[in-house]
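Removed from the display is one protein chain of the complex; every other protein chain stays in position.
By letter and in written order, the chains are A and B; residue numbering begins at 1 in each of them.
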Amino acid sequence: MSTAAVPHDTAAHAQAHHEHIPFIRKYIFSTDHKVIGIQFMFMSLFFLLLGGLLAMAMRWQIAFPYNETAGFQGQPLPGGDLLPETMVVQGIMLPEFYNALVTMHGTIMVFFAIMPLLVGVWANYLIPLQIGAPDMAFPRINMMSFWLAFGAGLLMLASFAVTGGAANAGWTGYTPLSINDLYSGVKTGQQLWALSLTILGFSSLMGSVNYITTLINMRAPGMTWFRLPLSTWALLITSILILLAVPVLAGGLIMMFFDQTIGTNFFKPETGGQPLLWQHLFWFFGHPEVYILILPAMGFVSDIIANGARKPIFGYHAMVWAIIAIGFIGWIVWGHHMFMSGMNPMLGGFFMVTTLIIAVPSAIKTFNWLGTVWRGNIRFHTPMLFALSFVALFVIGGLSGVPLAAAPVDIPLHDTYFVVAHIHYVLVGGSLFGIFAAITFWFPKMFGRTMNETLGKVHWALTFVFFNLTFFPMHMLGSGGMMRRLYDPTQYPHIASMQDTNIFITWCALILFAAQLIFMWNFLWSLFKGKLAGENPWEANSLEWTAPSPPPHGNWGDRVPVVHRGPYEYSAPGATADYQLQTEAPTGQPLPATH
Amino acid sequence: MAEHTAPAGAPASSHGEHKAPNYYLIWLILFVVTVAEVGVAFISQIPKTVLILILLAMAIYKAFLVAMYYMHLKFEPRRMWLIVTAPLPLAVILVVIVLREGW
Partner (left out) sequence: MSTAAAPSMEHGTSSFGVYNLKLGMWVFLLSEVMFFTGLIGSYIILRFANPDQFAVPGAVLNVPLTALNTFILICSSVSMVKAFADVQAGNQAGLKKWLLVTALLGMVFLGIQAIEYTVLASEGFVPMAERYAAHGRAGGHETLGGPLYGTTFYTMTGFHGTHVSIGVACLWWCVFQAYRGRYTANSHGGIEIMGLYWHFVDLVWIILFTIVYLI
């Protein structure tokens, strides 16, 4: 590994190595990108657990509703006696509470679990390490970004405890339901929802300014754009999407908050406002948001698959351009969430075409992943298992998107369980599997210890099987006409006939949830008792694997990595090992000019 | 604004040697165009659509001057222009498409 001798600031060096930093500055109010990434991780894993619990309660109600006339006796909700009478009465939850569960499950999972797990954790942790920088461009702003997100999370949690309960107008907060407590029954909860998400938006914006500046300005010598790992590329495009989409949501949320509190009428039809304006603003953000939720996972999967297959990623340049294309086209597809909203049908035609087009770059990526594993010497370690199943499950999710993209076909499918199946295949089968792949892959680097492989594989197998058993049948339910956000499926005969499927799904969901406890156990146990990890346990190439596990403050101390090659030189002909770190000097060739 | 010193090693002003623009001249142009705008806005003979276009053009021109000369965009590397103009097509797309709703 070649390093450059660099004149450095002795004072900073001394501080990094010798000065005793108090616990609070080191772990609580730290400006170190790695600590901040880990803080995001603990916060988001908590919210992931909470979001899952909410879903379990929902599934219980769906499977065991109380419907005397249709002959369904219901089952008391486990733990329901702990909840107040405004939520659960004699073991059966109230419809308003069910709506709150639906809303909060979606809101918490999207905004406080998946998004921070993909961006807050990994953009913070990986970007400086993968580009060879000692930290982010603006470390203090980075710290503020975490604490703002934390504060937003507290507000969201607080909304459960206020009069009227938590927001219940859906995670999409459609107006006028979300601005009129006469219809929703929830006043303060909806206000807190809008406020919390606005604050979270600020947090994300601060993060993205940091990530973009750092990526442009602080790459190590030799780290040209096309030597960046795909994780980094994905995080860059994701950060740009956040930068430009979140402010529009913020504007909309502020308008909503004013409608709720001051008495403005942006979205109130009775005084000339336009409810559909909210949908346009929300989805203008919301569609780039779903790419924010998948692109980083795609990046991680690319890196992990190349590593597991011991082969360069197939078509690296195409992969980069595909990510950029998805980022671009993602701005003009938002109306496909609104085909049935009453918007101008001509717009429906436009959005259908753009949505079908955006399937192409995703397909390119899929074929390139397949091309990567083709004839590879595959190591089926836990991260690889999650990464490979990501590809399969994301394909299924993508395929179910195609009928939804076709506006006429969307007519019967909109707001049914078909959509629920689609979103969970891409968000769980896609994003969450990508997150598990990333956590199991980078855990040794983060904590200096490896996670248990056996437990990892068991967790993967159970999650894979029960995820499919839970969500695949939902395609049938949706095609059969079962609506989303439905409190009591048995009230409609055409859905009551499918109730066995609903019960089956609930049991599988409960097992799926229980299987996550294996991951939790593995994670927590390995933090303290895992086998000590070396610098490069996966024999990977990118820069983070040249730093100690875990890296110190400043990552490489006074040695600045110098990059000589791309990140995918696995099984290169003539090389001594089947991998070559990016810092490995080329043999006998002149060093390329730095960019 | 707490981080007020550029990090060591970074140039204090990255746009190299160039003649400073005449800030007062730009100010004068901005003043004149503003007065013209207010004047034009109250000429009732101009059809509404044309009036809107003229006023928007004047506003955009003023914004362009502020960005180019006061924010020194003219003297920044060309890649910066690419970054800076990125949100503009998005802004246009959002407004134009939703206007098609024809409410």
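Throughout what follows, a contact is a pair of C-beta atoms (placed from the backbone, for glycine too) under 8 Å apart; a residue touches a chain by one contact, two chains touch by 3 or more.
Predicted model only: the values in this text are computed from it and were never measured.
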Check your understanding: If the hidden chain were put back, which of A:P229, A:G348, A:P473 or A:G554 would touch it?
Key -> A:G554
Point to revise | Sole contact to the chain not displayed, among A:L49, A:V89, A:M144 or A:I254 | key: A:I254
**Study point:** From A:M43, A:V88, A:A113 or A:A137, residue that would touch the chain that is not displayed
**Key:** A:A137
Exercise for review: Check each of A:N67, A:T213 or A:S341 against the chain that is not shown and name the one that touches it.
Suggested key: A:T213
Exercise for review: For the chain that got dropped from the picture, name the residues of chain B it touches.
Suggested key: 1, 3-14, 20, 23-24, 26-27, 30-31, 34-35, 37-38, 41-42, 51-52, 55-56, 58-60, 62-63, 66-67, 69-71, 76-77, 79-80, 83-84, 86-88, 90-91, 94-95, 98-99, 101-103
Revision key, fill the gap. Logged for chain A, residues touching the omitted partner chain are 4, 6-9, 11-12, 16, 31, 132-135, 137-140, 205, 208-210, 212-213, 216-225, 243-248, 250-252, 254-255, 258, 262-266, 268, 271-274, 277, 281, 553-554, 558, 560, 594-595
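Rule of thumb we're sticking to: only the chains that are shown with their structure count from here on.
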**Study point:** Computed distance of Cα centres, chain B from chain A, in Å
**Key:** 36
Point to revise | Complex contact set, residues of chain A against chain B | key: 9, 138, 140, 240, 244, 248, 274, 276-277, 280, 284, 331-332, 335, 343-344, 346-347, 350
Practice item. Please name which positions on chain B make contact with chain A in the complex. Key: 2-3, 8, 86-87, 90, 93-94, 97-98, 100-103
